[in-house]
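Heads up, one of the protein chains got dropped from this complex, but the rest are sitting where they should.
Think of it as A and B in the order they're written, each chain with its own count starting at 1.
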Amino acid sequence: MVKYILKRIGFLLLTLFLVASITFFLMKLLPGTPFNNPKIPAAQQAILAKQYGLDLPLWQQYVNYMVGIVHGNFGESYQFAGQTVSYLISTRIGPSLQLGVQAMIVGTLLGILLGAIAAIRKNTWVDAVATIFAIIGRSIPNFVFAALLQFWLAYKMNLFPIALWDGFSSSILPTLALAMAPLANTARFMRTEMVDVLNSDYIELAKSKGESQWQVVAKHAMRNSMIPIVTIIGPMAVDLMLGSLVVENVFAIPGIGQQFVQSITTNDYPVIMGLTILYSVMLTVVILVVDVLYGIIDPRIRLSGEGN
Amino acid sequence: MKKTYGVKIAAAATVAVALLSACSGNKSSSTGSTGAKTTWSRMEGDIISTMDPSLITDAISGQAATDTMAGLYRYDGSDLQPDLATAVVKPTNSGKTYTFKIRNAKWSNGDAITANDFVFGWRRTVDPATKSQYAYLYSGIENADAIMAGKKKASTLGIKAVNKSTVEVTLEHAIPYFETMLVNPAFFPQSEKAVDQYGSKYGTQSKYLVFSGPYKLVGWNGTNNSWKETKNDSYWDKKNVHIDQINVTAIKDPSTAYNLFKSGKLDDASLTGDQAAQAKSDPSYQGVKQASTFYLEMNEKKIPAFKNTKIRQAISMTINREEYIKKVLQDGSIVAPNLTPSGLATDPATKKDFSAEAAKTGSQYTKYNPKEATKLWTEGLKEAGLKDLNIELLTDDGENSKKTGEYLQNTFEKNLPGLKVSISTVPFKTRLARSTAGQFDMVMGGWSADFPDPITFLDLFTSNNSYNRGKWSNAEYDKLIDESKTTYANNAEKRWDVLLQAQELLTKEQGVIPIYQRVQAHLVKQGKISGLKTTPGGAYDFVGATVKK
């Protein structure tokens, strides 16, 4: 196991290197420079490009950048003059992380519950209501959902703050808006898997041994239904934690999601790179954890590579 | 999305819109009252990108700089008033030498503001190592171009401290609008002590700054969505600063802004599109006119038919600007009969508005006249030897781009037989890159004044200007613009005349097709604030404004 994990960490570093390299060259294909502000004359832009080292041959820029990363230096933002990428990310990721974690907890727990209940009460009205709820939750884009929550619960009914980042109460509506997708996803997967599992022989066996339905569900069915959920939860969590432009815009939250989109549309190369690498680290680590979890949840799965 | 259309820092046109009629009269009414602080809550569309005066380029950082820093001059409405200088001075040596007396003022850390702070700040901005994007504004000051190109040292810049309180600036040639540029943060003094002390962190957070202006920036960590401005007791004119604290929040969604205003969380909200249209019936509605014009550029290099004047005139006359603004933009913007926006500059002799004077002749070319447009179009096509024309309208991800594209496409195809328009949508930066590279048929561009003089607009469309992306070229026009800079540089009235002629020529030829001048829609809490003025560029000037508790 330890050997397997060490090996995977080795691959992880390789993956990160490749992601950083690919993103670097893809970005250089983006049209325009970070300076093509309509106000800056072409001559001044050329001077600026030189000052930022953007006139060097591509390979040299690449080497400079990679050397910087190894030393933990992700460079300075173009959009926010003088601000280092690490500082920019570290100050803005807090709210996004908090919302992502909250949404993940609320979404998956409710989703698992909803899915399990639907599966146990399969083909009853309970199942129908749970299914329809999950589908509607999945059918409305979050920018619509966020706006609806703001309008009804905050503006009309005055139950929550309309927007702005000011204490826990202001995080409730954005959490709900973000939680809808993981809720619907886990509910659907949970129901499907659970139905399959409940039909399998070992469940019949457990039932025939006289275990009650709830015992069967809790002891056997839940655990065995988790495989696809674990697979989707990982990347979903990473996506959520890196923020959502839409929800951050609607609720005026100082998160990282807006910055990510903005850095792409404004060619802020260092910020794009920094966030992509952060995303990649989180994603690969989560995938590694998920792969290890597979083995724990389902002993029948051999970790690929183990024993080879 | 940060839209750099709005790059309109303090140094911009002369559109003075006194927000409430009961302004400057009651300046000192609420000072001296003890107890509760007076606050004003407003919003911006994005966050501050930097507070290093040498690096500021966007309007949001520019507003924060206007509030917390001081330059030689400050706009009081549209009047240029001395700020750190003791008076608005006249140049000597045929317009090439300016000598400023610095008043007795202090930085927020208690140090005196001296002539050396100006010399240091200016040299720092123009030094290539600072990477200032606005260094080009210095062009025309002695040696500035050579310094920017790395050929001379920053210490050779034409500015020197004659003594502790006297600054002398030397220009290479007379710049008629030089004094108006001095309200731009790029020309503000900088404390050498602070810059040395904070090093690369200077200007990146409120704790890495010293302030010379009416307010101090508080609680800005460099990336956050909200910040505060509290009264600066070291400011020389603090007796005219009546609002104790200004709270600012960045809000991107117009519905959110509207809801926050309605629930009393904001005293001033700026709105766009349908929210603006909805707000117009609200008694709190205010329109803030800006010195920016939006226009269509036609690429004559790529589509030779655009070289035909009749075709360009036909396109202009087929646009129903009133309808477009009222129904599509809905934000209260106004029709632009000329490239130069209204309220930018006034005739030195008659005090008449430049744009209004220019519009007297040639306004028929920007008036909706579909019949005449169809006629000119058919003639133009025949002269160009064409039966039909397919063009692509390049637009971006901006607020109104989509609606505008759809409207123009429809209106062109309706009135101009044989014209097919397709729309291409790309991100803003890509749109700029394509405009610059000439990879477009037709594109909607915008420009906002750098300083309140028509030349900031008219200079753009001379044959060799890099902003003349459509490559419209007219020898007569080039000659007129050149004369305004050389022959008549020191003759205000003559200079005015040639600029006026140039503008009339541009309108008649429709080298670019002006569409509208932007007005920003605001909801402002009624009866709370008085005496708030806007500078020519549309920035607020909080000095002299008062609020009720």
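Criterion: contacts are C-beta pairs under 8 Å (C-beta built on N, C-alpha and C of every residue); 3 or more make two chains touch, one makes a residue touch a chain.
Convention: contacts and distances are computed from a predicted model.
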Name of the absent chain as recorded in UniProt (options "Putative DNA modification/repair radical SAM protein", "Oligopeptide ABC transporter permease", "Nitrogen regulatory protein P-II" or "Aminomethyltransferase"): "Oligopeptide ABC transporter permease"
Residue of A:Ile5, A:Leu30 or A:Met66 touching the missing chain in the full complex: A:Leu30
Candidates A:Arg121, A:Arg138, A:Lys207 or A:Arg223 - the one touching the absent chain: A:Arg138
Per the touch definition above, residue among B:Lys160, B:Lys302, B:Lys403 or B:Lys485 touching the missing chain: B:Lys403
Absent-chain interface as seen on subunit A, which is shown: 11, 14-15, 18-19, 22-23, 26-27, 29-31, 131-132, 135-136, 138-141, 143-144, 147-148, 151, 155, 185, 188-189, 192-193, 195-196, 199-200, 227-228, 231-232, 235, 245-246, 260-261, 264-265, 272, 275-276, 279-280, 283-284, 287, 294, 298, 300-302, 304-305, 308
For subunit B, residues in touch with the removed chain: 1, 254-255, 258-259, 273-275, 278, 323, 327-328, 395-398, 401-403, 405-407, 409-410, 422-427, 430
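Here is the rule we use: only the chains that are shown with their structure count from here on.
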Gap in Å, rounded to a whole number, between the CA centres of subunit B and subunit A: 40
Residues of subunit A defined as touching subunit B within the complex: 30-44, 47-48, 51-52, 79-83, 87-88, 91-92, 147, 150-151, 154-155, 158, 162-165, 249-254, 258-259, 262, 265-267
Interface residues, subunit B side, partner subunit A - complex: 1-2, 4-5, 7, 47, 49-50, 52, 55, 57, 128-129, 131, 133-136, 148-150, 200-204, 221-226, 249-253, 255-256, 259-260, 262-263, 265, 397, 427-430, 432-434, 436, 445-447, 450, 466-467
